[in-house]
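Omission of a single protein chain aside, the complex is shown with its protein chains in their original locations.
So that you can tell them apart, the chains are marked A, B and C in the order they are listed, and the count of residues begins at 1 in each.
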Amino acid sequence: MKPESTGLRRQLYEIIFEADTPAGRRFDILLIGCILASVVVVMLDSVHEIAAEYYSLLHFAEWVFTAIFTVEYLLRLYSIQKPWRYATSFFGVVDLLAILPTFIALLLPGAQFLLVIRILRVLRVFRVLKLAQHLSEAQVLAKALKASQRKIQVFIAGVLSLVVILGSLMYLIEGEAGGFTSIPRSMYWAIVTLTTVGYGDISPKTPWGQALASVVMILGYAIIAVPTGIVSAELSQATLRGRPPVDQRACPGCGVEGHGSEAKFCQRCGTAL
Amino acid sequence: MKPESTGLRRQLYEIIFEADTPAGRRFDILLIGCILASVVVVMLDSVHEIAAEYYSLLHFAEWVFTAIFTVEYLLRLYSIQKPWRYATSFFGVVDLLAILPTFIALLLPGAQFLLVIRILRVLRVFRVLKLAQHLSEAQVLAKALKASQRKIQVFIAGVLSLVVILGSLMYLIEGEAGGFTSIPRSMYWAIVTLTTVGYGDISPKTPWGQALASVVMILGYAIIAVPTGIVSAELSQATLRGRPPVDQRACPGCGVEGHGSEAKFCQRCGTAL
Amino acid sequence: MKPESTGLRRQLYEIIFEADTPAGRRFDILLIGCILASVVVVMLDSVHEIAAEYYSLLHFAEWVFTAIFTVEYLLRLYSIQKPWRYATSFFGVVDLLAILPTFIALLLPGAQFLLVIRILRVLRVFRVLKLAQHLSEAQVLAKALKASQRKIQVFIAGVLSLVVILGSLMYLIEGEAGGFTSIPRSMYWAIVTLTTVGYGDISPKTPWGQALASVVMILGYAIIAVPTGIVSAELSQATLRGRPPVDQRACPGCGVEGHGSEAKFCQRCGTAL
Partner (left out) sequence: MKPESTGLRRQLYEIIFEADTPAGRRFDILLIGCILASVVVVMLDSVHEIAAEYYSLLHFAEWVFTAIFTVEYLLRLYSIQKPWRYATSFFGVVDLLAILPTFIALLLPGAQFLLVIRILRVLRVFRVLKLAQHLSEAQVLAKALKASQRKIQVFIAGVLSLVVILGSLMYLIEGEAGGFTSIPRSMYWAIVTLTTVGYGDISPKTPWGQALASVVMILGYAIIAVPTGIVSAELSQATLRGRPPVDQRACPGCGVEGHGSEAKFCQRCGTAL
């Protein structure tokens, strides 16, 4: 049963939440343009030379984008049937976080850089471009990652224990001289080394320290094989099982997407689709 | 046949070793809280600014935790049927190592930092949280690693030979100037490079040295594929074979866990479960 | 139906485009020698000490090679039936790019270093050496990469969003002191860290910055598993499916290769093979 709604609300809903109609599509493309532009503005604002010269322009652009996104957010709340459900969904929270920092920055300078969270809104792009295929690929990825979640938790717990022990050993062996001034700092070194990042800001100077570091690196070499192996194995299986069909309808109740193609009601709030 | 034991010993055993009863569970959670807190104390103790200000407090906390763990260790020995078996099992040794360093530190300052070994005791957490699933995942991981053990040994032997030869070559090519002051130090460089850690504390300066380094890096690139491939292949098979059911009973004789669900006697000491 | 062409044009075509006749093979080997030599000349030209001493020699060699390649390009255009098709194909564009920079360098000094693009011409080597096997292997690789293309796009989009957010966070936490002078620069750091390259030119100095960096590194560790898993899974399947037979005939119309062994007409321009 279709929800009865006033013509305007219903029309707004279709433009803002759906991407099937020409108007809805144009709206989404415009929105993504605004999002990308606003993220670029935030970035430029953080570069001294540019901020010094174009201060007022950037400031103005930031407020314009915030105004646009605020209006859009209010329209979303107005046009949807269950505003609270939308506001507490993933994209609802992101949409709010995308406007809050500008206002917070009035009290707390620097907060405006948090606006980069807006980039998350761009993930809607997959819907606009009708990239259903991409969505289903993302689902295969997400499924494989979820299936290997527990193995990865066990793995991370093991790695962290190793980091604590190796970091402490290194602290005892190298001490102050090599830059290992405390156990937490040595643990930072252990993570930098085990993950093969290797900044080199802290590195062992004594022969014994270098010997232990060599063992840590060989260990890291062996360890890096584990998560890769886990994900490979799960992905192999997920790929074999094939891809699930993806439906692009947004729930008129709460705006959530990703229902199966036979679904008649929203998984999250029960509204008829 | 159930072992006959005095009521107190039996009760203590159930609280300390089992996690099925409410009392046993509360004990385990409290214990893990103590362990994490004591590891944090050891870490803070190694940070100069904090140690200077809160010296006596940290010192006091360390002794309190050691006292708690000592009492716990003695109770474990008392309540179990075969104390020696427990004392020589993996967790028995860890439990002892978790209290020794505090006493050793009276004679040998600095030894208290070895207390971080306590972190290993936290691995019991998997039992407390009834994460049987996690345990079985850990077993799949362990199994795959064990199955690929020999391949990895051959691989490590090959890598070490390569490290000796590449390190010596680099020592001859670069010499003192580039920081390659001895063969062991050049071997350290070779490990840093082959594992793609790349600190940059030692790096070739001459064109020939950089040419050899380039070859070493491409080699490391190819080599890193091998352990990953080994673990992936084994994990694929282990995942296909499915997960074995896991039993959570601890042996009343020696405290070892991980018996199959149909096991009637402990694998390690033969006590009836 | 074979295209009728004058004897000379046909003969030139067979020498320049085919590698089946002895003359064609000799031509290709000579050509690859010239290409490699010319790339080495460009490289040497960029080394100050060498360029200072042998300036006129290198300059002369560069013009000789450019002359050779220009003549060759014109002959290719002349001998083929559909010159425009060839000129707009991949190798046609590369062949043009391999001669243009020398002329551009007359107006714009420095442009001659773009001549290294010539190295792409060497990819023809696989045809000369009759490495049909290598070609089919390359096709398996390309196929697997193409099959995993969408998953990799989703993955890259996710990584880039992460880079924007982590870079901004780090900019707020570390600020100027640690070298994180702007958000773009912090994003550069985030990429250096996530990919486990770890130059160390920018690295966190404050405890909170190091804590966040540790999280980023562990994340990078988990993330690196994903593309590997994707490619492994696809390659496993591609390997199982077996290798397609590869045909070495070049199209007499546009010079494109890689047709199936039963193909009678060129896939690109429809000329009979």
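Keep in mind that, in the parts below, a contact is a pair of C-beta atoms (placed from the backbone, for glycine too) under 8 Å apart; a residue touches a chain by one contact, two chains touch by 3 or more.
The shown structure was predicted, so the numbers you read here are calculated from the model rather than taken from an experiment.
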Looking at the full complex, which residue from C:Ile104, C:Ile117, C:Leu172 or C:Ile218 touches the chain that isn't shown here? C:Ile117
Per the touch rule stated above, chain A touches the missing chain via residues 196-200, 228, 232
List every residue of chain B that touches the chain not included in the displayed model. 150-151, 153-155, 157, 161, 164-165, 167-168, 171-172, 181-184, 187, 193, 196-200, 203, 207, 210-211, 213-214, 217-218, 220-222, 224-226, 228-230, 232-234, 236-237
Missing-chain contacts on chain C, rising order, are 39, 42-43, 46-48, 110, 113-114, 116-117, 119-120, 122-123, 126, 133-134, 137-138, 140-141, 144-145, 152, 156, 159, 184-185, 187-188, 191-192, 195-201, 224, 227-228, 230-232, 234-236, 238-239
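Everything below uses one rule, namely that only the chains that are shown with their structure count from here on.
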Which category does the touching pattern between chains fall into here: line, ring, star, complete, or other? complete
Per Cα centroids, the chain farthest from chain C: B
What's the rotation, in steps of 5°, that superposes chain A's Cα atoms on chain C? 90
Where the CA atoms of chain A average out and where those of chain C average out, how many Å apart are those spots? 32
Of all the residues in chain A, which ones touch at least 2 other chains? 184, 187, 196-200, 224, 228, 230, 232, 234, 236
